[in-house]
Each structure stands twice: as C-alpha cells, then as structure tokens.
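Let me begin by handing over the structure; questions about it come next.
All protein chains but one are shown in place.
Now for chain A:
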Amino acid sequence: MGRYVARRLLQMIPVFLGSTLLIFSMMYALPGDPVRALYGEQAIDQAQIAEIKRSLGLDKPFLLQYWDYLTGLFQGDFGTQIASQQPVADVIADAFPITARLTIFAFLFTVVVGITLGVVAGLRPDTLVDKSLLALTLLLISVPSFVLGYAFQYFFAFQLGWVDPNVNDPENYGQLLLPAIVLGSLSLAYVARLTRTSIAENLRADYVRTAVAKGLPRRRIVGVHLMRNSLIPVVTFLGSDLGALMGGAVVTEGIFNVRGVGYTVYEALSRREGSTVVGVVTLIVIIYLVCSLLVDLLYAVLDPRIRYA
C-alpha cells in the first residue's frame, strides 16, 4: 500500500510539470503586454517598462521564468498580479473558499441525488421509472449549463421569487443552492446513468442470487452487496469530476455573480494577467491529481480483491 502510494505520487510529478508547463507556455504566448497595459493611454517610458519587467523577472528567457515560477510555487508563492500588485496567493485565498464551497455543495448534490436516482431506476430496469430517468438525464446532459442557469434564474428567481437571482453573500448556503444545482446537474445526469447501468448489470450477478437464496433482507442485498460492487465506475467518474466542476464554475459563477475562482480567472484573462490564470489552473490540476489518487485507493476499499503491492 505504502509503496503503491509512493509510486503514484512519483508518477504525478511529470503530469504536474507537463500541465503547468503547458498552461504557462500558453500564457507566455498571450498577445498584448500586461506591463504596457498598466499605462493605458499615457505616454510610455521604455526605460520604466524595462525596469518593471526586470523587477518582475519578465525579461528572462521562457524556461527560466517557468523555473522561477516552480521554485516559488513550492514556497507557496504564486507570483504577483501586475496591475494590482497583490500576491496571486492572496487573490486565490480570497476567491478559492467561495468556489470550494460551491463545488462541494454541487458535488454532494450530485452524489446524493445522482446515486439515489440511479439505484431506484437500476433496480427496475426497462420499467417506466427507468425509461423516464434515462430520458430526463439525456435532456439534462443536452442543456448547456449557461442555458440551465438562466432558465432557473428566470423561473425560480424572477417568476416565482423563491430565491435571490444573485449571490450577495457567499457564506449563505440558501443563496448558493441554485448555482450549486446548476453546476452539478451535468454530473448528476452522468452519475445517475452510470449507477443505473452498473446496478442493472450486477442485478443479474451470481453473488446477488446467492444473497437472495440465503434469505438476506432486501435492504442488505441492495445496500451492501449490490451497491458496493456497482459503485466502482461511479467512483471513477466522481474522482475526475471535482476538477471539472471547478472548471465549470466559470460559467455558473458568471451567471449568479459569485466572486469565486471562475470569476477571478475570467477577469484575469480579459486583462491578460497570466500569473493568476496559471495559479488557478495549477491549483485545479493538483486537486484533480489528488482526487484521482484517492479514487484508486478507494477501489481497494470497495473491492477487496484489488490489492496494491
């Protein structure tokens, strides 16, 4: 187990380096110059610009800049925003908890509702319940999140007046409910479908027949035998999902005015502020990698036949 974790951690290093290098090089290639942009319409003093660039390390060759960035990263330094002079780590520290709250909320919603729906439908394959779940989830997958977001905002906030159209207070879970549902709905549909297929398939498995023959109560057959074996593909999906949810938050946060990471990235991109974007993406890549490691370890818990040497 320990050796497996160590090997996986080592394998994460090239992936981490590759992803950050990719994003870093794209930000390096961005058209426009953030230092020049500081001056706006004012007359530009070339010497001053060169001075600012040198103090920020922007005059160095590309790979050296990347190296500086990486070494800074390991000391918790994500760089500095050029326009506001604020450390990127502070900007992220302000925005990240908001997005984390929204994402975890959406994730819990996905897991609880998605698995429940999937189990309910999977236990009755090819019935009306099952078919309507398949139709409903197909519909949910085909509606892009910005469409769903505005539709919900229009009906629940403007027409019915049940919720506030905008999130003014990111600490308020009632206000975060609507954005979280919108953010989680796509994953919800996938989770429900995966669970449903997996349960319907395992329903015919020998071990289920054995459990029934032993006269076990239905609750135990479904809750312990069936669920535990059927959840492996769902857990795999969920592992890669947290990172995707954080990426998808850009759209949801825009619709509901949540000042989270997505909003920060969007702002930074429009100002050509590379360091912020790279910082956020790096963070999400780390979260993605850690989640996929956790998923692999969870396999062993769900299926004792899987052992890591």
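Just so it is clear, a residue touches a chain if its C-beta (ideal position, glycine included) is under 8 Å from a C-beta of that chain, and two chains touch if they have at least 3 such contacts; residues count from 1.
Note that in this section contacts and distances are computed from a predicted model.
Visitor: Just go with whichever of "Sulfur carrier protein", "Na(+)/H(+) antiporter subunit F", "Sarcosine oxidase subunit beta" or "Peptide ABC transporter permease" UniProt uses as the name of the absent chain.
Guide: Looking only at the record, the undisplayed chain corresponds to "Peptide ABC transporter permease".
Visitor: One chain isn't shown here. Among A:L63, A:L138, A:V212 or A:V301, which residue touches it?
Guide: The single option touching the absent chain is A:L138.
Visitor: So which of A:F146, A:Y173 or A:Y207 would be touching the chain we can't see?
Guide: A:F146
Visitor: Which candidate, A:L22, A:L64 or A:A93, sits in contact with the chain we can't see?
Guide: A:L22
Visitor: Which parts of chain A face the unshown chain closely enough to count as touching?
Guide: On the chain A side, contact with the omitted chain comes from 14-16, 18-19, 22-23, 26-27, 29-31, 138-139, 141-147, 150-151, 153-154, 158, 197, 240, 243-244, 246-248, 250-251, 254-255, 265-266, 269, 272, 277, 280-281, 284-285, 288-289.
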